[in-house]
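Submitted below is the structure of interest, expressed as structure tokens.
A single protein chain has been removed from this complex, and every other one stays in its place.
Right, chain A next:
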Amino acid sequence: MDAFITASVLAFQPQSLLALVIGSLFGLAFGCIPGLTFTMALALILPLTFTLDPMMAIAMLISTYIGGASGGTVAAILIGVPGTPSSAATVSDGHALAKSGKASLAIAMATISSTLGGIFSLVVMVFSVKFLAEVALVFGPAEIFALVVFGMAMICGLAEQSLVRGLIGGVIGLMVMTIGQDPIDGVSRLTFGNVQLLQGVDLLVAMIGLFAVPQVVDALATHRNGTAVESKSVKVELPSLGYILGFRWNLLRSSLLGTVIGAIPGTSGTVAAFIAYAQEKRLARNPERWGKGEMGGVVAPETANNAVTGGAMIPMLGLGIPGDPATALILGGLLVHGIQPGPLLFIEQPETVYSIYFFFGLSYVLVTLTMLFGVKVFVQALKLPHHLLAVAIMVLCVVGSYSLRNSMFDIGAMVVVGLIGYLLQKARVPLTPILLGLVLGPIMERELRTAMIMSGDNATILLSPISLFFFGLSLLVVVLQVVGMVRAQRQKQAVSA
């Protein structure tokens, strides 16, 4: 209890709060702008924290992380280009809502869901960090592989009209991800001896290309005048409590899913967001309307991708093992100040642990308030003429692609992926499965190959109880999917006959 009081005194010091405000806003700005991510924000802010006192440094790192994880949704909803990969699942319904004049409601709901998901994961973290850190250890390469296969199976349901076209998209995504240096042997693949191609097509670069370039090309090719959204009324509308509570089961399920996926090292918020979306679509009463502006399709991914923040902190704090690049940077920042996450941190420096919890919660409060007040400003972007918005998006995308790795190659890759994406869209191949191939492909490959190496090429390693559980679920999902499709086809034929 003493430590708790000490921590609260330390956390509420003016300089810590100042660091918290700076971090939140900085993270939020990076999250909002397409092409800039919170990983980048953390890398930039990290050197600044070296010279701060430890409490201020922790406050700044944690708040940048949370601000960045929450901001990505704004661009996804307003302009249909996700600010970060973890908001990609929000695009289809979020942007459709914006087009029908409900942008402010969608952003507000996304913010509230993000916060609820984040706070849920914080509570789970506070009460069970040691236990969950141990549970996360059970997930080895074979188990993570099975989990990702399950993710793929769930996501097949997202292939909007045609399963075949969806699968084509998925395979294209998987293929693109094999370009570059092989993650296991370090052998170069499909690089034609070119050193630049060794870096491969980065997920973020591909995502910017896929979502932004087709929009820009469309805007400029059609020479359409007028604003990005046809609806003239851009009125600000916030959800009522009753409206929010209408999504309580969605919120709960997505929070749980995000926290669990976040706690497993090697997965990410993007995976969690897509699985949550697919799960809620499956459970919805009107799945056919998803993708056309259902609020549930905003709530589910945004809740899950922020629940990942608390989840990812679990192995980082409990074991000193970072689950993704963002938490690895936070870990580096803590180590610089002599704070060594791991089992002993809770015994030797409980006040540090408590202050991390405080900063985590406070950041969410701050981010929510900023976003809810900011909605008014954000939606003004919709009043911009379409072609001007297109040019602005293009500039941001080029800057974002370059600054990710300071590489001109990435700008070229973004444009090439984007133009191919545009052509595929004309051929009615959906873009979401391509992105999923890009996200899940590298994890699948790495985990499967590691599992096989570990067992001396004995495939029975893939049959651990946890893996079998996920393989079973995958099979169930695919069977249900096929049955559903056949039934729908029969009904259609019956109607037409």
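Here is the rule we use: a contact is a pair of C-beta atoms (placed from the backbone, for glycine too) under 8 Å apart; a residue touches a chain by one contact, two chains touch by 3 or more; residues count from 1.
Methods note: contacts and distances are computed from a predicted model.
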Matching the hidden chain's UniProt record against "NADH-quinone oxidoreductase subunit N", "Tripartite tricarboxylate transporter substrate binding protein", "Phosphate transport system permease protein PstA" or "3-oxoacyl-[acyl-carrier-protein] synthase-1" returns "Tripartite tricarboxylate transporter substrate binding protein"
Among A:P47, A:G412 or A:G472, which one is in touch with the chain left out?
-> A:P47
The listed residue (A:G23, A:G151 or A:G266) that touches the chain absent from the view is A:G266
Where the complex has a chain not shown, which of A:P287, A:G320 or A:P350 is the residue touching it?
-> A:G320
Omitted-chain contact residue, chosen from A:G246, A:P287 or A:G342 | A:G342
Interface with the unshown chain - residue positions in chain A = 43, 46-47, 50, 136-138, 140-141, 180-181, 183-188, 195-196, 198-200, 265-266, 315, 319-322, 325, 328, 332-333, 335-338, 340-345, 405-407, 446, 450, 453-454, 456
